[in-house]
Every structure is written in structure tokens, then in C-alpha cells.
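Below you'll find the structure, written out as C-alpha cells, and then a few comments.
Of the protein chains in this complex, one is absent; all others appear in place.
A, B and C are the chain letters, set down in written order, and residue numbers restart from 1 in every chain.
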């Protein structure tokens, strides 16, 4: 394999980071990617989108996260190069010639994300993974030009690491596996900025026990509990932050808002900035995509607050001024009540297409630790004294418990006014509200009478 | 005095905050102000503007800061009500009837800020203090409507606390003095999000030793060192964060960018969103102001990156993609070299009006501890065992030192390419660069020959 | 019920505490107990005994822990008195007349502990619970005299709270239950001083959701995850700190050292300070007990390092100079190998009675969360919106997993020299070591040949 090299900077560039202390940039290629307009654009895209409506401190962006992942890959390479340097090819140890490649992949693993990625993709048929590949390899981007100073095919190699097609599993799994630099950074970062205590697993200990082996990356057995702790942190962050009902409510509103905007645009009646227009028309280019960010989206929402369409205007205000829907837990059985409830809501004057929704946290990119199934190859393994490997859930009852756990819930969203009359919403007549409220108890739907078993 | 009251919430609303743990909202009026669109708008205005170009974590907004100041006033009221309740009028202790008033003032003390306040105000003749007063008292704002549920003149009273014209000095100084809830919050918050270690003074101890007295607020003598520590933190935050040369450089670029936009707009040739247009025309309304935020500004900058005018387009890119100017320290003597240097820069092809600037950190709102002069009335006082007061710098040599300190510096900004040829800037001929660089040594300008004394 | 009252201090006494920030003492009776010689004695007894040999920072004492538990009960009382004050007897809310009682019980719950409690009790037939009751109620102790200023039977009442015989379950469970002030303090404190990351659950959130109810103390449902997190922390602290194999090894050495000392004392040949002599003789008084502490014990150990008996001298040195035994995991099956291994060890020159041991972490006071069985009444309950209670493991799969978990392990301890020849121990002949080492693999014992199934 060719050794990937870049000019070293005369003086290392250092950035303060509240999570890792400092980000260190030592190579010209890293600095040039950092300076590119495609990378700087990440400053304008929040890491957690509408979650900042629930945790006001969560204003951090994909920019810092990408830098954090880069920094962790850099540190892991330092550790591997010092403690586990490959002597002969195929010895299962670390070949530091891969360093620049994995560092670039870490830095760019999320470069394809746009504003509110999941919602946006769903509605506008974009795909952040494909776009990311394009940003890295398209000869016109500043990133691709920067990467080429290492080797002509270096952009493609970086893209292949992110796409998990690069042959060396140590390189791929440092970025994408059940315990990779990506997750290690975002769990810590999201915990820091939301201010929750969960997610603060012992990174310094994880870095002490991480090591390469033939088929990827594992952990030595004296660090089993640190890895266990990391899995628990992940579970807690999902429960407390990523699956938070109010965050999901704001996402539901965002989705309905963009749906309504699409409908009205088709009718030719929507004020919109040019950067967003091409998406509504369905003929966007990479440049259009690169000109999108949270600010552009919110600028459009601000314009829409004064739209003539009352639903569009109301949803825009609900999003910008944080007026979430209420919600209740539902299950397979109580789901059958929804048509009835939607009908009550409709009678109070709300269009149920835009003012109700079901949202299942399981629909979201599932991330809990899964040693079997389609992600089976990324299971976490603990190396014993004699070099043999044992899969984590064999050793930890805690992880074993989480493994089969039914995580998250399904919820039904609707206007808060259905539960209380505090809001300044028009109310047709009161009995509707009372009728609705009978179906809600302890935060879940329930049958008034137990449905007869067939 | 009338007691200010608001309906208590059935259940307290609580927000996670990484700095204070939780923000507690117990009164309906506070919740209603919080929910108003004018207050929610603060979510879209960064607390430190371009400082996030230097410290990537500094993406926190004026929204969290306002909530933090509110929370601190709430806690101080709790402490005062428990430890120092007024028994008879004029006893110099705390009358808790003022609680709601001072809490609202804390919550709204910065409500008039728009995007990049200082730069924006200078160029568009806006004034965040006057606008803040208007947002609070104008009968059309949601905030004013929310405040009126306490009393018809409550908006005016809240505004008077912020304007420091309210007669009770304890109420005014809790929000505005050398050691007020405002500064206590922003020093801690800015330190947390930038990730610097400075600014983390011992808030829990300060809150233990703060107390009311006849003419305002002071500290008991067992807390002298905590207050001293707070003053040192302030000094360090100014040196390290607020006066950072790269942050100031980005601010200089922002200023030149907006100046250029104004010029071009006059010539009728600038694409701009409608919300910004009214400011360029000089006929903006309060609604226009309330529709501005960081995202709207950056949406315009994105549009301008493709403007025909090369200077506008270049400055917009420099701002969005973080390409700061270089800078050197100057003083009264070396200032005389600037015409010569501007001339060299001009010969290399840069318009010095847009590509150079001087910026003095002393020009910025000076905030260091000043017990005498025009802010004399807000000096920090330490109460002795026998109830007498001694001004802090009489007790602390550290504070005494800072008191007379010449803080900050004056700098000359110019394109980085003048110092190195790394940037892809057009270069007329090399000797110009060499000539320029002779004047720079150890980060400051210098005379090539010592100027003759007259 | 009589309201328990004590003179309030003119000025609150405040102590810095790294875990809770400050300890606040407001009542004269608390201050007087604090000043008593029996309480000050706790300064000289480490909280975690030999654990400081594994985690050098763990030098904190029972003194700070007792203060910490007091402080937490004080804060819980503040919260209960503010949020859940009893209006009518039997309403299941908090009667603040109990405050002083529960605060004293918190302060004194561990007052009966001596140096190395568990080991010491086992060998000298002392009982820290009974001694604690005596220290509180014996009319000659300074503590009993201090408590009597509240009421003549106040010492007995405080003792009854600690003994769990006091009738009010809210008072008892604040000190003794699966989620009490005692555990909340020691998990946080032990984590802080050992420097491990585990154990740092979100105390501020727990305090937000704790509440009284008819039969004790429960948590509101918005805090379920914080309580879950606390249970996980407990699990982790046991795994990582309390069950650490080296800490247990040092405890094994301590036990053998004291056993040997007893044997030699009987033979009339042991130098010993007078305070320890009475225990070796078996005729100790309360005053003797109160004159014991870690320093006295170690002073004796220092004397014994120069004893003529080589085993006593060697064990004393091993303890003082940290020379732990090695150990391997054993199970029901491999236990049968121990006679054979002890015999090998004996052949190398070590007396297996003093140089080997088995120690089972399950023998230690088992503390993991158990909602059924003999501690069933202390299960953790979560209050739903409608006031009904659900036991925690019904709601949390994580806790459910830990509930049935086989926590800890059983180990066989022996001289390190059996595994390597680094130590300066006499070695009879090498093959013994090789033979021994064949039975050890991946930190556990194993059969050389699989034993035949009967």
C-alpha cells in the first residue's frame, strides 16, 4: 500500500473544543479541507436540529462534531501507532500509513448532511450519503481539490472508507461500527451541550483499552466496564434526548410545515428564496444543496409566517416560536382509537392531516447495540489475556439486557388545546374536549371499555 | 408599593441548562413572556456573533443568556427573601414584592438585541436599548400583552428597571452593576461554550455572600476573595475571548461587507431579502427589526457570494468561510506608519478601504471594574462585621491592579497574503511583500529606523 | 407528635465539601454533635479502608460521608417542606416537625464504625450497629448529651430511626432504603475521590423528582431515567471499585495479619498499644473502641513489621507497603482444585493458612437493587400522573436486567510469586511454579482435563 502523505504544517493549528480540550491540525490537507467552503458550511447546520427547542443549549453544529470525530481518529491513530504498530503485513496490527486516510474520512463522514436531514430527505428525495460522496469526489468542490494533493485517487479512497467498501476493516470500523469515533464524539458532545449528565462515559479509559486486531477494532478485557458504560450511555441518550417527545413533536410540525409548503408551491402561490425553490421544483443541483442551511430554511419560515394560507402561516409560527403538539403513547391495540380521535380533532376545527401525526421512535435510525442481525459484523469484542475474543453481551449482563430491549415508543401527536383550554385556539364546543380527554390516562391512550376479544 | 403578582403555574416549568442546571419558571407571566414570538426570536441570535469563528463551541444564543439572567435573579430573590427580608420600610433589606419585577427585567434585559448588534447599530443607526424599551412597552407586542396581566403599567416599570430609572437601587443593581446577574451569567456561559477555563468563578460562593443594603447590593466580607476571583475572571475573559484578534478580524470583515452592501444598494444593484431591504433604505419598522436574525443575515451573505461586485462577493466569502485578516499591534507612534502600509497594500491590488482597518479593543463597551468615574455609583462594596462598607479595590491588591489597567490593544488589520504567499491572491510583484514584512516584528509594527526625536 | 426543636445558630456554619459544594449547619444541636469527640473521631477512619491501595485518591473518611448524608437529608427536608407540606395528619405528605430527627439520624447513621469495620468485626466480635446505638444513647457520650438538649428521649428516637424501628416510614426511608441519602452520598463521594467516572448519577435531578407518600418515599415519573441511572451507577461502582480484586486482596492480607496477631498475642509475645490490647484480650469497653482508629491500627502494624514472627512481620509489611496477593476467579467446579493448589503453594514454602484465601464478593453486604425477598419493602417506586405507584423494574428494562444479575465473583488469593519470579521470595524449585501456572487461564482457574461427569 502506498503511504498517504501531506505536507506538514510549519506550525500546528489548534482549536479550542469544550469536549476534547483541543483539536490539533498538523497536516496541510486537513487544514485545506477545514478551510473549504463546503466544510465551513457545516457551521450553519445544527447537529440536533429541533432538539434545541427542548434543550436550549443544544445549538452546537455539525461543524464541531466533524472536527471532534477527526480529533478522535487522530488520537486513536496516535495510540495504535505507539502501542500496536504493524511489523509485518497481515499481523493484524496497525499500519500507520492509513492515518491520513482515516483522519480525512473522520473529518468528512457527515459532510453530506443538510438542514434537518431526516425530515428534508424524506420530503425532497435527497440522500445525505450519496451527496456526501459527491462532495468529496466531485472535481469542482474545494474539498476534492484539497484531497487530491495527497494522491489523484485520494478523494475516492476517502469516500470508500465512509461507504465501508475500503478493504481494511480497521480503517472502516474506526469510523463506522458499534463503538466508533463518530458515536463516541456525538454522545459526549450532545451530552455537553444539552447539559444532561448521561452520555458522559469514560472516554479516556476507552482510549486506553481500544486496540486493532485482524478483523477490525476491539477492546482489551481490563476495559470491559468502560465499554459497558458507553453502551449504557448510548441507551440513556436515546431515551432522554434523541427520543424526547417534545423534540419529536417539533419534528412532526416541521414535516407538516414543509408538506404544506410543497402543496402550496405547486399551486404557484409561495414566496420562497431561490435556494429553496429548486428543491420545491425538484430540479436542484449540488450547488443548490450547498447553499442550504438552517438560516436559509428559517428565513423562509419567517416569510411564511405572513403567508395567506392559514395552515402554512400557523405551522411556521408553531415551529419558529416553539408551540409543540401534545402527545400520548399508543400501542398496537390503542392505535385503533386514532380514527375516532382524529375525527374529534377535526370537529374542533383542525385539519387532522396537518395537526395530527403518529411518530414512532423506532422509525428513527436505530442505534442500540445489536451483535446479531444485519449489523452483525460490527459487534463489540473484548480481547482476553490469551488473545481470544468474546462478544460483549456474553460478558455483560447489562449489555445483554439492552440487547433485546424494546427501545423507544410510538406516539400520537395533536394540538395541546385538546388537553387544556389555555391556548388561544378557536373552540367549537366544549364537550368535544371532554370526550377526547377521557381516552387519555397517565400519558397513554386507553379504551373506555376494554375491547371485546374476538 | 403595590405587590406585583401573577398567577402561579399549576406545575412549575423546568428547562435544562448546562450552566445553572435548571431554569425554573413558576409564574404564568414569565411563561407567557417566554412563549412570545419576540422572546423566541432570541434563539436565532448568537450571543457572541463572530466569536464562534474562533471558538467553534460558541454557538449559544441570547435566548439562553436571557433565561440564565432570569434564573440568577430568581435565585438571588430567593436568598434575599430567606436571609434578608425587609421588616419595616426603609430598613435597607429586601422587599420581595419586587420579585416579579426584577425577574421580568432580568429576562428581558437584552430583548432589544439584533444580529451582530454592535456592527449593525453603527451602520444602520439602530439602538438596541431603545428598541428593547419599545418591545417591552409597545402595546402590539406579545411581550407587552403578557406583562400587562400583572398591572397596566407593568411593562413601563420593567422597562424602567432596565433603563436604571426605577427608584429602588436594589432592584436596578441586581440587573445592572459591576457584579450583576447579567455579567455573572454571561461570563460563566461564554466560558462554558467557548471551552476556556477562565470565567469559571465560584458562583455558588458569590450567591452565599451577596446581600442587599440601603443603596443597593453588596457582599459580606467572608466572600471578598470570591468577588475578587470574579473580577479576575472578567479580566481574563476580555483578554482571551472578547478581545481575541481573530474575532475582531471577523468583525472588521463583517463591517466592511455591510458597508459595501450599503454602497451597492444605493446604486440599485443588490439582491437582498425584503427584511433587510428596509434597513438599507433607512425606513425600517419594529416588525422589520423583529424579522431580522443571524440566519436572515447569512442568507443574504450567501446570495452576495455570487454578486457581480468582486469586493462584495469576496468579503461575503471571507465572512461565511472564515478567512480572517491578519493583524499587528499598533501604538500612538507606529500609527504614523499606516498611510505608508496602506499604500503598499493598495499596490498589491487590494482596496485599502475594504481590506484594511484599525480596531481598538478599547472602543468596545468597556467593562472592567471601575469604581470611580462616570460608573462610580456601581462600585463593588464589601460589608464589614460592623456593617460598614469598603470599596473592593481598597481591600484587594489584585483588583486595585486591574482597576488602573490599560486593557486591550489597538490593531491594524490587512490581508494575510501580505505576510505569506500561501493564499491564492493575485500578487503584482514580490518586493512589495518583503517591504511590508520589514515593518512587522513580534506581532507589532515597528519603525525601520527609530524616528528622530523633535 | 412533638415538634423537635433546637436553638438556631446566630450565624449558620458552613463547610466546604467537594461533593455537595457546602455543608450547612443551622442548628445548635447539629453543631454540638459535630463538635463532639465521638464525631470528630470519624476523621481518623477512612471510608473505604484498603481501597486507597487501589485508588490512591480514596483517602476520604467516614467524617465527610456522615456530613454528606446529613446535608442530603437537610436538602430533602427543604424540598419536602416546600413542595409537599402535610396539611392534615395522615395525608401522606411531609411533616417538617421530623426534620431535626432525620437530620441527626443522617449525621449519625455510621457513628458506630471503627477502623476496617468488616474485617475487624469478624475477628473481634464487635458490631458497629450496636455500638452506634450505644454511642448515641449512652448518657456519658458527648453526642448523647448534645442530643438531649432537644428532648430527654431524643437520643433514643434518633437511634430508633437508624434501627428502622421509628414508626414514620418517610423518616426511616430517607436514611435507609434502596435510594436513600446514605447511598446517594457514598456513591458520589467514592466516585469523586477514587477518580472513576462511574457513580456520578444526576443528583440534582433525583432531588427534583423525589417525594413523600403514605408509605415512604418515591419518585415522580418524569424522573424515572434519573433513578435508573442511579441504579446503574451503583452497579458500576460495585463492579469497578468495591469488588476490585486488588482491594479484596489487601483486605485478605489484613484479615490474615490480624488473625496471626491474635494467635501470637495468646502466646504472650506481641508488642501492642494499649488501645488495641483490650480487643486482643476480649475485654474492651466503649472507651477502648472510641480510641481506635486507622492510625492506631497502622501504628501497631508498623511495630509488628519488626516482630520476630516471620509471618506476622511479613504480613504487616505486605499490608503497609502494598504487596497484594494475586488472584484468579473460581467457580463451584474449579473450587475442587484448591486443595491441590494449596498443596503446591505449601511446597514452595508458604503457610497456606496465611498466604491463601478465598473471598467471595457476594459475602460482602450485598447492595444491588432487590425489589423482592427480605428487603422487599424498600423497593423503588415511581409515581404516575394519577398517583398510582409502579415498582421501578416494571418500567425499566435496565433495572430489570440488574435485578436478577449474578453480581461479583469468587476468587482464590495466593502469593504473586506463584505466577512470576519477579518477587524476592524464596523458591524451592521451579517446576512447582510451572505446575501451578498450568491451572490458570484468562484470569480463572481451569481443569487440565475436563473432570468426568458422574
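Everything below uses one rule, namely that a residue touches a chain if its C-beta (ideal position, glycine included) is under 8 Å from a C-beta of that chain, and two chains touch if they have at least 3 such contacts.
Everything numeric in this text was worked out from a predicted model, so none of it was measured.
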Q | Omitted chain - touching chains that are shown | A | A, B, C
**Q.** Candidates C:207, C:320 or C:337 - the one touching the absent chain
**A.** C:320
Q: Pick out which of C:196, C:237 or C:440 touches the chain that's been left out of the picture.
A: C:196
Q) Given the contact definition stated above, which residue among C:123, C:163 or C:296 touches the chain not shown here? A) C:296
Q. Per the definition of touch given earlier, which of B:140, B:336 or B:384 contacts the omitted chain?
A. B:384
Q: Out of B:83, B:164, B:262 or B:400, point to the residue that touches the absent chain in the complete complex.
A: B:400
Q | Where the unshown chain meets chain C, residue by residue | A | 15-19, 21, 35-37, 40-41, 43-44, 52, 55-57, 59-61, 63-64, 67, 192-196, 273-275, 291, 293-299, 302-303, 317, 320-323
Q: Could I get the residues of chain B that touch the absent chain, sorted low to high?
A: 196-198, 200-202, 205, 221, 225, 228-229, 232, 235-236, 239-240, 384-386, 388, 397-398, 400-402, 405-406, 441-443
Q) What is the set of chain A residues that contact the non-displayed chain in the whole complex? A) 14, 21-22, 204, 208
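The working rule: only the chains that are shown with their structure count from here on.
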Q. Centre to centre, by mean C-alpha position, how many angstrom separate chain A and chain C?
A. 42
Q: Go ahead and note the Å separation of the Cα centroids belonging to chain A and chain B.
A: 32
(Q) Counting only residues that touch at least two other chains, what does the list for chain B look like? (A) 21
